[in-house]
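Only a single protein chain was left out; the remaining protein chains are all shown in position.
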Amino acid sequence: MTETNGTHRQTVRGLYDFIQSHLYFNRPDLRLDGAAYNSSLLLNLLTAVLGGKSLIIGEPGLGKTTAAEYVGALFYRLPAGTLWASEVSGHPEQTEEKIIGRPDLGKLNQGQEEVVWSNFVQLPVKIVDEINRLPETKQSMILDGVDRGKWEYLNEIIINDEYCLFATANYQDRGTNTIIAPLLDRFDVTVESRYPGPSYAFLISQRQEKEKLLRHPELEGELQAALRSRLLPEERATTLAAISEAFGVFLKDSLGLATLDGQGRQELRRQVLSTPLNQDANAFSRTLLAELSFCHRHGQKRSNELCDEGCHYTGYLCHRLLNCASNRLPVSVMNYSKALAWFSGADAVSLEEMRAVTPYCLAHRAQWTEAHISLRQQDRRNDPFHIYLARQAVTEVYQRYSEQADNVKEALGRAYRIFQGEGLEPVAGDHPIYAEIRKDLNLEE
Amino acid sequence: MINPFEDFKDFQTEARALPLDRLAPAHDEAMAALTAGYTKLVEQEVKSLVWFVEHNRVIEAYTVACEVIRGLDYDGQHIEEFCYQLDSGTAMPYLISGPAGIYISALCNHVAEADMVLRLRHMQRQMHFLGYRLPHGKTLRIEGDTGNFTGAALNGGQLIVAGSAGDWAGAGMTEGKITIVKNCGRNTGEWMQGGEIWVGGRIHGLGRSVSGLIYQAGDPVTGRER
Partner (left out) sequence: MSIDDGGKRQVPPEQAAALRQTLERVWPLVRRRHLFPELPSPRLGSSTSRVAMEIREKQITLNLDYAVEMSRFMPAETVLTALLDHAVSHYTCCPWDLATHLRLYARAKEILGDGDQARKATDMFMDVVANTHAVKERESPLPSLYRHAPRDHADQVLCALFENIWGMDLGAKDHRDEVRRLSAIPYLDKRRWGASLTRFIRGIRPLFEDAQAEAAQDHSGMGGHGFRQYRAEEIEQALREFAKEVDSPQRFVEIFEDIQNDLQASGHCDLEGMGFGKGCPVDANWLYYMKLAENYALPVKKIPMRDSGNLHPHSHRPWEIGQPVREVDPWSSFGKYLPGITQIWERRQGEIFGVKEKTPDCLIIIDSSGSMVDPRARLAHAVLGAGCAADAYLRNDAQVAVYNFSDAPAGGREHLPFTKSRTLVYRVLCRYFGGGTALDLPEITSLVRDTEADIFLITDMQITNLDHTIARLSALNNRVTAVHVGKKPGALRFIKAAKQTANISVFGVEKPADIPRIVLGSVRSYLATGRVKKKILEEPAYWSWTKVPPGRK
């Protein structure tokens, strides 16, 4: 472990501690290696670290947007006022011109095409408030852009080097649209910004001025000017970096808070993504994916094909799901597990990190059958229903995995050798993973 | 093509090898062999799932039983377990008491151990023909009640029933000793030709014995010495 590893980790942990102590007051609800964290804050921070996409749900007024603003401001060294100005709010009249950019009207009347890009597109922190109130096309437009960091308007392109998305949504109620499944799938995690409890709520009421900690009107003005300016992209980037640096100095001097510049953030990402997985985490994730996509009768799970009663695999998750796990799920699980392992100082991703993160990655992607929903609706729980269902699913798979961990790893080890050409028989077992291994080896009956 | 299992190429299991790993499968194997033997016996001897107690049929069944168990590797523990499996009806759906008892007797008579204990106290049903033709040099102790024809045709062995026996206990025994701790039923010692039957409790009825000794609560009740 290099010295920089430790320094960056310390910095990020410092940000977490600061936000938790001064800005975002909430109860810890995620335990890891003896430590307790608030899931919403932690996962949003990891979203910023990874450049991911987080869907934050919760009742109105429970800090969904502010949590994202704090994380974005501190991680990317941007004053809060700048972020406020760049947020896209979800309402049906949003247009591409308001979200992405517009033509410079003066130049247009002179017959020249020049794009004035929105703050939303230029800044690395993208916050969309109440995304489910946007029409489908606008949701899709934002998610397409954030997928690759590429925004296009009037044949001009702007590419973000680094970016992350925080989208908030209230629970389903009147007057809101829904986010359709293909769009939901693009989010890495769903987190709930919960009610903090009466004592923390009281504390919040006592600290109403806390947002001023992240304000700097002068630098905000400079940033605004830089964002509006007609500088070349490289020059603008340099200017923005310089202003960010100044804000970083301000944070250090006024709050004693160390933050990261662009280079630091890139290095940090490299460190995170290079965190290895231990074999249990590896095997567990394959076991989980097998249950989420397997169908004995139809070859794979498909949304338009229902599972009948009497299938041998009735006790597994595949029987209770309508859809197949997309390839984005393992990407999200892997990245966030690595980020969490890195954050907690582990040498490698273990089952613990994977189990902690997976429910949040799975909750918005799994479509459960009505029968399963009906059976679980009355359960006691602390999470919103879909996160609870995902957590229960992960716990079940964990139980099955821990009963046969050695067997699963043995199966995967032997599969390697069979794949290399050795004439061995694959390990047999009851779980879908064994059947999937056979398919991978082209030994399907 | 990339090998998707690359991460597990160096996997070595960390699980310890325990004697249990071979004890349990060996037991299952032995039980499977005993079950297969019994099934063969039933298929040969009991064509319509009805079996009558006839002297020749008993002998024939015993002969077949001895054939089917030839070469099997088992011990007294397996026999006891087999009795319970028969009783529960889980491993095999039909227990036909006569052939079952004969089969078990064949197993007992050919097992390596000289002394055996079968704890059958908790069986739901009682088996007939236990101790059939128990040979010289074998001691079989049965804890629990037995059915009819207990110790029939005893052939020099020591049979102890720590419970009650049914009817026709010791029928046709030639030598050896049967000890029944509690009671026994009617026709006890029917056509006996030798040996001794000791009944600690009550004998409900004596059979027509040729020779041999029968005792009830320590007192002789019949028998002419050879």
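Here the chain labels run A and B in written order, and each chain numbers its own residues starting at 1.
Here is the rule we use: a contact is a pair of C-beta atoms (placed from the backbone, for glycine too) under 8 Å apart; a residue touches a chain by one contact, two chains touch by 3 or more.
Keep in mind it's a predicted model, so treat the numbers as computed, not measured.
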Out of B:E67, B:E81 or B:E175, point to the residue that touches the absent chain in the complete complex. B:E81
Missing-chain contact among A:D17, A:D147 or A:D379 belongs to A:D379
Touching the unshown chain, chain A contributes residues 31, 33-34, 92-93, 95-97, 102-103, 105, 108-109, 135, 137, 172-178, 280, 350-352, 355, 370-375, 377-381, 395, 398-399, 401-403, 405-406
Contacts from chain B to the absent chain lie at residues 14-16, 18-20, 23-28, 77, 80-81, 84, 88, 90, 117, 119, 122
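Note that only the chains that are shown with their structure count from here on.
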Averaging only over C-alpha atoms, locate the centres of chain A and chain B and give their separation in whole Å. 68
Touching residues on chain B, where the partner in the complex is chain A: 3-11, 13-15
In the complex formed with chain B, which residues of chain A make contact? 277, 279, 282-283, 406, 409-410, 412-413, 415-417, 419-420, 440
